[in-house]
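Quick one: structure below, then a few questions.
In this view, the complex is presented without one of its protein chains, the others remaining in place.
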Amino acid sequence: MSPLDVERIKADFPILNTKSRGNRLVFLDSAASSQKPLAVLDAMDHAYRHHYANVHRGVYEIAERATAEFEKARAKVAKFIGASEARELIFVRNATEAINLVAYSWARANLHAGDAVVISHMEHHANVVPWQMLAAERGIELRWIPMNADFTLDLTRLDILLDGAKLLSVTAMSNVLGTINPLAPLIAAARAHDAFVLIDACQYIPHVATNVRDWGADFVAFSAHKMCGPSGIGALWAKAEILEAMPPFLGGGEMIRDVRLEGFTTNDIPWKFEAGTPAIVEAIGFGAAVDYLDSLGMDAIRDHEMRLTRYALDALHDEFADRLTVYGPRDVSIRGGAISFLFDGIHAHDISQVLDEDGVCVRAGHHCAKPLMRQLGVPATSRASFYMYNDEIDVDCLVAALIKAEKFFAI
Amino acid sequence: MSPLDVERIKADFPILNTKSRGNRLVFLDSAASSQKPLAVLDAMDHAYRHHYANVHRGVYEIAERATAEFEKARAKVAKFIGASEARELIFVRNATEAINLVAYSWARANLHAGDAVVISHMEHHANVVPWQMLAAERGIELRWIPMNADFTLDLTRLDILLDGAKLLSVTAMSNVLGTINPLAPLIAAARAHDAFVLIDACQYIPHVATNVRDWGADFVAFSAHKMCGPSGIGALWAKAEILEAMPPFLGGGEMIRDVRLEGFTTNDIPWKFEAGTPAIVEAIGFGAAVDYLDSLGMDAIRDHEMRLTRYALDALHDEFADRLTVYGPRDVSIRGGAISFLFDGIHAHDISQVLDEDGVCVRAGHHCAKPLMRQLGVPATSRASFYMYNDEIDVDCLVAALIKAEKFFAI
Amino acid sequence: MAGLEDLYREIILDHYRSPRNRGELAVPPAHKTEGFNPLCGDEVAVYLDVDSVSGLVVDIKISGQGCSISQASTSMMSDAVKGKSVEEARLLIRAFKALMSIHESKLEGESDGTDLAADLEGVRLGDLEALQGVVKFPVRIKCATLAWNTLQQGLDEIGAELPN
Partner (left out) sequence: MAGLEDLYREIILDHYRSPRNRGELAVPPAHKTEGFNPLCGDEVAVYLDVDSVSGLVVDIKISGQGCSISQASTSMMSDAVKGKSVEEARLLIRAFKALMSIHESKLEGESDGTDLAADLEGVRLGDLEALQGVVKFPVRIKCATLAWNTLQQGLDEIGAELPN
């Protein structure tokens, strides 16, 4: 594993060579959505210019080509996450739709009043609201795994929480804290209680080599746009036999085998869950994105981000000491590169605004994790997050801009 | 209204200047999905290269820019269809999802066992299967408006069909027959029975100037990819007060106002129905597509397509007489540019295959309308369909290729 | 390009650092309304004591958390409406939204530019005008309007409760 050549990588991303407010763009918001390398933009542009047509239904050359590229992209993404078969990978709009698909199709067919669903206090709204909707509709009990003071999950009462649970649905990596959750014991405990397992891998798969078969989960949700892919596409992975037993979700073209006045029969997986014209070119872009990630090597990416995160945590601490609180673990072996922080007495929104003056892009807000924010006792945090195209200089820019911001709001 | 300069238009579409199997690409499958002009490709590429970021949540410049462009696109598309407010336009993946959204949210909240939904024999599966799913789940009765021998809807028993109906859901233009349905009497009849109205405008909006307010429908569904826009995005339009009264569909980020452990409250429309990271760049491309259509003028497009369809119907009849059957009205004032046809004794699939040799792209199959195919008594048809970038030369190429195909399969 | 000084005028920072009318009122007789900015998590609670006879906002208190813009706007709003009639408060809301370039229910190209003038006619915004710089930072407009929308909702709710 050779270390990343970040200078060369930066050159792969056109937007990183532009300016924002007159300064070099220092993009530190990849946890919200990553930037896209030229290889991805070119793959999509090329598809539109050379072989765009609706898929699956055309006999002519460009339709065949579009279909082949679309299905090749599915196989690539499936392989990237260690799936054993391409048909286990359903294309959806985003991780949110992936989780809703499970909630509408699998859960509504299998969960009944009194059953419990277990999630955690650090879930993104995408992994909260679908279950709250289900709970309200079906009388299902929603249970929450609490958090320790060190920003890890508190698993001491896990067995009690899982008692009577039909589903454990947790994030592999928190988008606020950066915390990587211990999937092995979580999944083992769920199995012991015969609960199914959904992993929200939206923050994990972009940054850490993943093998969903090794995890032993039943469902895995993620989005392309956080892993160098285009907007408008994501994926649900699930075991083939589970997908086959699930009722369809959206009805329409592509997902049927036959339609008569009296009713319809469903197509094979994965198409059974892909009603209507899919995000054709986005899938092709998604395929190009995992090619790009593979070309760098996920282990090298993870290694780079661990070092950069260590560097950033140290720099923040050295510069601001206790005036700045970091919400998340300090041990980079159990965390990703999303660093949430707050200055005493300065609102996250205002910090981001001042940073923007210097072209430094960080996110401010509740990061779609309001239950977690309430646990943390803050309305919002600022969050800087890294990807393979960030380096120490970016972190230095962040720190420099934070020094200015702190001055600006000094009382 | 000046007539279209098709030669200049063809130059706007990069793919139309490529070759297929060594021949000029003669693309006659726009009813499945249209090609994209440079203006749309450039708008998307530019967004990724200059102001890509997740929307709605960032304080920094490129996120503000992305959000502004995303919402501007919504306003453009809303204006293009004559909506009175941008917030009445929900971005979805495609028309299929738009119809499913209505079926899951509005219909499941408002329809009960014994209620009826009225559709027609010429619906696309997207406007059949969601209602079959609902019917099976809820004991709702699905009723079908039959078809006349001249490929128009038979409205003689409409009032009886609408008696006790809560929803009329029909296509504005058939993707198989080309038939434009008489929306005014259909909608008036539904109103008289207090039924809501959904219009599947997937084939209509790309080709005919549309004002959804004039229609007086409640819901209108369409897809960007059939109207020069990208794949991966479509829209549901509905009256604001209806959307506001509807329960949410997908749960997650963006669609909430607040989330607590005990439950969530929903955001304002349109965001209430847009859970998770939306198809950001696709929306921008969608906006660029309606700009492009506006620049040509929808009336000019319709006029051009009527003349071209007339020319094609005449040419097919002159050349093949009764050996070739056209499934659809002959009067171009009540039809669009999708022409379904069959040669006596030759399967549609085989025709398309032979046409492909000459770079002529037509679709073959059931066109996601199996109930209609059964009414027509055929397993499949070939379908040539036109858009603003097609001209008489394309039709001549079609006819020439059909002559070859007929010879090839001659017994 | 708009600079930070346009956004963070001194008077705004002053209201942020020393917010006016912070606190709570007993409910009832006062009325409490909560507002959320779904994007950033800011929350505000507006306590209104409206005299049903005189129609005056006799007292107003504010609690909640938010950025400098939302806190300053909330503080200024409370100063501006305290002691005013409900009718005057409504005019202020309309004028403030006009200042923020919010003309509801209009699709691009349909506005003829006269709305701002019309909405502002006869209304003195005073200090509030310091918030005009926010318009150049579209994402922050929601910060500035949160308190006002909550006030509007509160007045609506009180109005609905009143016998008429």
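Each chain carries a letter (A, B and C) given by its place in the written order, and its residues are counted from 1.
Operating definition for what follows: a residue touches a chain if its C-beta (ideal position, glycine included) is under 8 Å from a C-beta of that chain, and two chains touch if they have at least 3 such contacts.
Note that this is a predicted model, so its numbers are computed, not measured.
Asker: I'd like the shown chains that the missing chain touches, ordered by label.
Answerer: A, B
Asker: Which of these, A:Lys79, A:Arg302 or A:Arg330, touches the one chain of the complex that we don't see?
Answerer: That would be A:Lys79, which touches the missing chain.
Asker: Which residue from B:Leu28, B:Ala235, B:Ala312 or B:Met373 sits in contact with the chain not drawn here?
Answerer: In the full complex, the listed residue that touches the missing chain is B:Met373.
Asker: Out of A:Pro14, A:Pro37, A:Gly58 or A:Pro130, point to the residue that touches the absent chain in the complete complex.
Answerer: For the chain that is not drawn, the touching residue is A:Gly58.
Asker: Touch as defined at the start, partner being the missing chain; which of B:Arg8, B:Arg21 or B:Arg323 qualifies?
Answerer: B:Arg21
Asker: Provide the residue numbers of chain B that touch the chain removed from this figure.
Answerer: Residues in contact with the chain left out: 21-22, 347-350, 353-354, 357, 364-366, 370, 373, 379-380, 408-409, 411.
Asker: What residue numbers in chain A mark contact with the hidden partner chain?
Answerer: 56-59, 63-64, 67-68, 72, 75-76, 78-79, 83-86, 254, 256-258, 265, 267, 271
The definition used in the following text is that only the chains that are shown with their structure count from here on.
Asker: I'd like the Å distance between the centres of chain A and chain C, where a centre is the mean of that chain's Cα atoms.
Answerer: Comparing mean C-alpha positions, chain C is 37 Å from chain A.
Asker: If you average the CA atoms of chain B and of chain C, how far apart do the two points sit, in angstrom?
Answerer: 43
Asker: What residues in chain A touch two or more of the other chains?
Answerer: 21, 349, 353, 364-365, 370
Asker: Would you mind listing the residues of chain C that make contact with two or more other chains?
Answerer: Residues 39-40, 137, 140.
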